[in-house]
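First up is the structure itself, then whatever we jot down about it.
Every protein chain except one is present and positioned as in the full complex.
Then we have chain A:
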Amino acid sequence: MQYLEGRRYVVLAIFTLVGLLFASRLFYLQVLDDSYKTAADRNTLQRQVQVPFRGLIYDRHDSLLVSNTPVYDLMVVPREVKRLDSAKFCQLMQMPLEDLRLGLRTAKAYSRVRPSPLIQNLSTPELASINDNLINFPGFRVQARMARAYRTQNLAHALGYVGSITPKLLESPKYAHYAPGENVGISGLESYYEPILMGRRGVQYRLVNVRGIDKGTFRGGEFDTLSQAGQDLHLSIDSDLQAYGEKLLAGRRGWIVALDPKTGEILCFVSAPHYEPQLLTGKGSGNRYMDLLRNPDRPLFDRPLMATFPPGSVFKLVNELVAMQLGVVTPATGFPCDQHLVHCTHRHEYPSNVNIAIKQSCNPYFYQVMRAAVVRGQSPNKFEDARLGLGQWQKMVKTFGLGEKLGVDMGHEKRGLIPSPEFYDKLRGYHHWNFKTVYSLSIGQGEIGITGLQMANVLATIANRGYYITPHFVRSIGASGQPLPQYRERHYTAVDTTLFKYLIPGMQEVVDGRGGTGSFASLAQYGISVAGKTGTVQNAHGEDHSTFAAFAPANDPKIAIAVFIENAGFGGTAAAPAAGLMMEKYLRGKVAPRRKRWEDWVMYGDFTKRRH
């Protein structure tokens, strides 16, 4: 027996034990635990999504409004940054030193080995100036991406904008297939038609190394799919009319909506004040967005869809139609201008039929029209009678597309309010209200709200003598396509189509009759007959708002229009001439030079001096 030979086996045992420990640990890592295999695929197998070319947007005359342009992001891989000369770098990139420091810190916090954006949205000329020098700054590289480019300065509210997808959107199942940092339509048509504009993504599985450098296809491209470009949108918007409308309201707050009544196509969609769509794209768009958001005139607010207001006198037309349908009045019905019931706007001839009542916009007349429609002795209890009458009235009014979203191809539409009996039960208590409580509805005031689009749509319905097609912006998906199916069907109201014609002579009188309230909208000098109705929207906080709604030509309507100008007083003063100019522009293709004084009046006139 050699010296201490037993210890040989201790050493041997230690060696063997460690070997066994390693073999079993490896067995666990390599054979039992699958997670490392998926992690390995995640590492090297890059699912490269090929974002297709986003669809373009054209106006109704096929002129290009929105296209795509490449922009560039400067990316940084912190681990590869070596001996960075910050001062020189900042001078080249024209960025403050603090921004660079912050950017690098953020990038490091994300990852040392993967690229993060340092400067986004560099334009092509900006790129050219830095690209040659970039070689001196290891760890920085440029990555190209597509962004929206605008050929128009108008229509920002309808077009909406495109931006990087927000974390909140990413959570919704609708956007499940989007990756962080990808572009998405944030608002307006860009958002509503996102799936169509987006097209279909292509997916390529590529092998990449640790720096994301491409090392070839995976299994010969067996799992790859091709991308499919997005489809173009052809809008019903008339760009010239749109630009003209935005010019008219440039210094005001308000809106103009014009429809082609026969098709429901939106011809113009002005929300004032407006902003240029390119403000929300490219470098600095975030700051510009915040500026717009803070502007007290709220240029980002999409007024025709989101501002609801009591429609005022224009609503008298709807009440007259409902009353005729119920058989409680006829076109020949006369009511006295009884100032005890409700205050009338001015002194006028006796309203012996509906034509005079509309022309004079007589408040007491329409008070009595609606009272006849609501109070019909359906119950001996006058409270219950009012409940039953108002319930039937509400159901019929709603068939005009009021009190509900019309369903325009835009996401943020408001529904407005047409009050039900239950609404007043809640407000006043069951059987604690009667017609005297709700009478303001007869002249479009009180607990009622509609949107600009709804108002234009009411006019389109009257122009069509009884039906409407849901207003929409997109008349064709693709060059020779169709609008979405829901924009091809007629919606009839609860009022018989034969009754609508009785309103039209009165509405023509409003514009072209002696002393008509909307005479400033007249196009009689061109032989075009306009049917319209003025309105004044009471404003508790200041000067009343001015509205005017019309269609023309009266016998074969090609345009229905509604105009709303804030704090402009009586509807005939400001809104009527604006509507006249717009209809002239659309129907005649131009505005006659001698009408310049009306343009100046709409654009610069001081409406606070009442003149009617």
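By our rule, a contact is a pair of C-beta atoms (placed from the backbone, for glycine too) under 8 Å apart; a residue touches a chain by one contact, two chains touch by 3 or more; residues count from 1.
Criterion: contacts and distances are computed from a predicted model.
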{"item": "Name of the absent chain as recorded in UniProt (options \"Paraquat-inducible protein A\", \"Cell wall polymerase\", \"Fe-S oxidoreductase\" or \"Fe-S cluster assembly ATPase SufC\")", "value": "\"Cell wall polymerase\""}
{"item": "Option touching the unshown chain, where A:11, A:135, A:176 or A:540 are the choices", "value": "A:11"}
{"item": "Sole contact to the chain not displayed, among A:30, A:69 or A:166", "value": "A:30"}
{"item": "Residue numbers in chain A that touch the chain omitted from display", "value": "2, 4-5, 7-8, 10-12, 14-16, 18-19, 22-23, 25-27, 29-31, 33, 35-37, 39-41, 43-44, 108, 110-114, 207-211, 215-216"}
